[in-house]
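The other protein chains are all here in position, but one chain of the complex has been omitted.
Labels run A, B and C following the written order; every chain starts at residue 1.
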Amino acid sequence: MSGNTFGKIFQVTTFGESHGNAIGCVIDGCPAGIEITESEIQKELDRRKPGQSKITTQRKEGDQIKILSGISDGKTLGTPIALLVFNEDANSKDYDHLKDVFRPGQADYTYQLKYGIREHRGGGRGSARETLARVAAGSIAKKILKEKCGTEILAFTEQIEKVTAEVDLDKLTLQKIESNIVRCPDEKAAQEMIVAIEKARDEKDSVGGVVKCLIKCPPKGIGEPVFDRVPAELAKAMMSINATKGFDFGSGFAATQMRGSQHNDEFCMQGKEVNTKTNNAGGSLGGISTGGDMFFRVAFKPTSTIGKKQNTVTKDGQETELEAKGRHDPCIVPRAVPIVEAMAALTILDLWLRNK
Amino acid sequence: MSGNTFGKIFQVTTFGESHGNAIGCVIDGCPAGIEITESEIQKELDRRKPGQSKITTQRKEGDQIKILSGISDGKTLGTPIALLVFNEDANSKDYDHLKDVFRPGQADYTYQLKYGIREHRGGGRGSARETLARVAAGSIAKKILKEKCGTEILAFTEQIEKVTAEVDLDKLTLQKIESNIVRCPDEKAAQEMIVAIEKARDEKDSVGGVVKCLIKCPPKGIGEPVFDRVPAELAKAMMSINATKGFDFGSGFAATQMRGSQHNDEFCMQGKEVNTKTNNAGGSLGGISTGGDMFFRVAFKPTSTIGKKQNTVTKDGQETELEAKGRHDPCIVPRAVPIVEAMAALTILDLWLRNK
Amino acid sequence: MSGNTFGKIFQVTTFGESHGNAIGCVIDGCPAGIEITESEIQKELDRRKPGQSKITTQRKEGDQIKILSGISDGKTLGTPIALLVFNEDANSKDYDHLKDVFRPGQADYTYQLKYGIREHRGGGRGSARETLARVAAGSIAKKILKEKCGTEILAFTEQIEKVTAEVDLDKLTLQKIESNIVRCPDEKAAQEMIVAIEKARDEKDSVGGVVKCLIKCPPKGIGEPVFDRVPAELAKAMMSINATKGFDFGSGFAATQMRGSQHNDEFCMQGKEVNTKTNNAGGSLGGISTGGDMFFRVAFKPTSTIGKKQNTVTKDGQETELEAKGRHDPCIVPRAVPIVEAMAALTILDLWLRNK
Partner (left out) sequence: MSGNTFGKIFQVTTFGESHGNAIGCVIDGCPAGIEITESEIQKELDRRKPGQSKITTQRKEGDQIKILSGISDGKTLGTPIALLVFNEDANSKDYDHLKDVFRPGQADYTYQLKYGIREHRGGGRGSARETLARVAAGSIAKKILKEKCGTEILAFTEQIEKVTAEVDLDKLTLQKIESNIVRCPDEKAAQEMIVAIEKARDEKDSVGGVVKCLIKCPPKGIGEPVFDRVPAELAKAMMSINATKGFDFGSGFAATQMRGSQHNDEFCMQGKEVNTKTNNAGGSLGGISTGGDMFFRVAFKPTSTIGKKQNTVTKDGQETELEAKGRHDPCIVPRAVPIVEAMAALTILDLWLRNK
């Protein structure tokens, strides 16, 4: 009933507050006999980690992953895999001024409202730090999809504030995405994006943007009508990530301005395989995958924590002002790229296992 | 595992093929003691029904709802409620030409791929006719939300092809929405939308659009972090509707171009209640409802079934051409309005029951 | 959350009150391409039906099954299968005297307590009439297990009151079970059981007993540790049947008096297959099936509805007396045999599908 589990077969339950003892997850339903090492998982975690570049927060967090169960002699046993990162000794005093005040745009107020109690240190469970557990689990999902289905998942920054990249999905590679700190394969746009982020940061402000994700060679026939369609499950997965505001799939919102005769992907034969001439569908018809490439966009709002002074209220109903202290990301989009990939991998793997 | 159940507490399982014996649903988890009549349900079904106006399909379907269980002497018993609509004797011969051919943009190909068998008559389970069961269940959810929480759900057509309405959400009423056949409360835009739809129809083509939905006075504190957030559950619900391509919540995709200082909704006191000066959040922070109004948009593609000739292939891998026969909606957006409302009601009611 | 769904992959949701419009179920997750006819389902229903013999209730119920969806041209589509039996026009006036009084041993009191409302006619949802939906769904599960796994499920009456049958499981056949009205393959015991039942009936009383069930050639490797073990899932399935009081598996309660050296089934080789010399385990080790035959027992209490006068109370807290009117089973065990088989089939099929 509570919402900390994702997936129906490859079930990931995450736990941990930002400044508690540890953050981690348990994966139940991972097939047996898969080779997994801590260093493979660590590699994906390092892409999400703070302090990577001049445009992310300068906080340093070690985030060393530890496998507690479910893997023996380097192979999965078919039993639950527990993954853990111990939180380093964060200076909790830094958060004393937030004990009784609600930060605008954050979950402080709603956690207090819902649970009658909240961990104010670092945002507790509402912190994006929770997503490291998703990235850890996602790294295993990605590996299984690659090995068993030949599926590859590649996300990148498509837009930051008003700057939009031009990207040919057919030529997309991980190397191009990772070639700059903003994770945008359009090098020219990337530079403008960095400028936009730095400008916002210098003005004690923040910016948002769009992550686009490509799923190459997804398994055919996955998606469970009528409710658990591929785009529906992906939408939920993406909208469960902190700071997301929108999702569209394939032709997306642009489809609303097209005619049926333009939008329909006509079927054709490619050798002995059924194919389509265009891919407005984004690889899903009636919620079931065709086998064609999938792609979708995820909208991220500008980071809520900003240095500028803002009006707010206290737990006791007093109006007050707040200026964020400490070091925060002026834009979370570049660090969100591996999170989008992880959630996409968890979604597709789970649907594939459901279809078997 | 299969995907025909929606909700975790107020669980709705729909069944039925377009041209089978019947379409219906079972609702398990409806609270006891709620007054429900067939005519209340019928009223919502009639809003979804084909043949309502000159811009919808001219097919006539009776769609008379029947309550089979769970309600006695006009009150719910707390036991499963089964609702049924018998399919009228559709002329199945009309579909003989579709037995072996895949309609572009429809689920024919993927159902065949996934199940190795498909009901070709009227699209079988892939038909939007299935959504009548959702509207039936949703009408009960709507009533409970109204009675128990004072929540009202109002959806309307915001955009058809290139025509976008200007609508003040504070003044939105059901009466205004129902005042024209396109279900758009901006009368001027509504007339242009009707023209656009008629033009497409006359050209044997189709158009898409956007439904916007307002949830007035939603319950506070609902939404289950970290995965089952309000916007995540709504996203899934909406993307599970036939022909949807995108979803955004509150500020939505527009947020990606805003600064944090613009986007953050500052908290203020309104009497003894915490409130916000703006509502970019759309009534959800960290995935938990603040109690403020929620609103979101859903993108619909142009109807796949069109009269224009299209290229396609047969089940046996032969290339062929297809022209849709019969009477189809040139735009499904106006009839989608009650479906969006139903899915919103099912989502919000379920989250409210989960939070109790 | 509500408890009207059984199974995780082959999910059966039952609905319907004893004297409502209809009783039925929806099966979601049935594999596509299975041949199913109404008459196959009807055959199993007829084994459960009242009025079969002199030792069952003399009520006549037609119980004609109707397939509403999920099956086309005699084959499953992979979509939800809805099955329905319309209730015949029962004389509801017969139940007027039960409107405000709680029958001892029945669920009248607890339904009122839980839901604040109850359908008093025929026990409403608490009636064993609900199990016809289980038998209908179970008949499909049985067929799939037989066709796909070669598994056969045979239950029989092992004990009625103090009479216990001697049955060699290796020689058990459906024919022997169905050779007498009490469904006991030990003919001598069967006759004594019939005498015991008739004696109880003549004394306006009732008797209980034990159903034993054999699962021949179950699939290997099914059962999901650590909670969803084969015996755990079967225990739940059986204890969900009306009037059950106990369950034991393999050696069962007798194991508590054995030594480890007696009880352990030693492994041996049978050709190239691992086998065991004895089968105290009942075909499950650590909750996972070995492939060996499974067997278990289910205890049924004596029928609660009896003609003898009993003390009880009314809804308003008045003490009163009650004598059951109408025609009731003096022993429900013989009619419970197909219900036990159905629930066993649903459990094993679901676990097999979960293991794929």
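By our rule, a contact is a pair of C-beta atoms (placed from the backbone, for glycine too) under 8 Å apart; a residue touches a chain by one contact, two chains touch by 3 or more.
These figures come from a predicted structure and were not determined experimentally.
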Listed residues C:37, C:110 or C:173, member touching the removed chain: C:110
Residue among A:24, A:138 or A:185 that touches the chain left out of view: A:24
Sites on subunit C contacted by the missing partner chain, in the whole complex: 1-6, 8-9, 14, 102, 104-107, 109-111, 113-114, 125-126, 130, 159, 161-162, 200, 205-210, 220-221, 223-229, 231-240, 242, 244-253, 255-269, 272, 274, 276-277, 280-281, 284-291, 299-306, 308, 310-313, 317-319, 354-355
Contact footprint on subunit A, counting only the chain that is left out: 1-2, 4-5, 8-9, 11, 13-17, 20-24, 26, 28-29, 32-33, 66-70, 72, 75-82, 84, 114-119, 124-125, 353
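Basically, only the chains that are shown with their structure count from here on.
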Whole-Å gap between the CA centroids of subunit B and subunit C: 40
Centroid distance [mean C-alpha coordinates] between subunit C and subunit A, Å: 47
Length of the line joining the C-alpha centres of subunit A and subunit B, rounded to whole Å: 27
Residue numbers of subunit C (touch at least two other chains): 1, 79
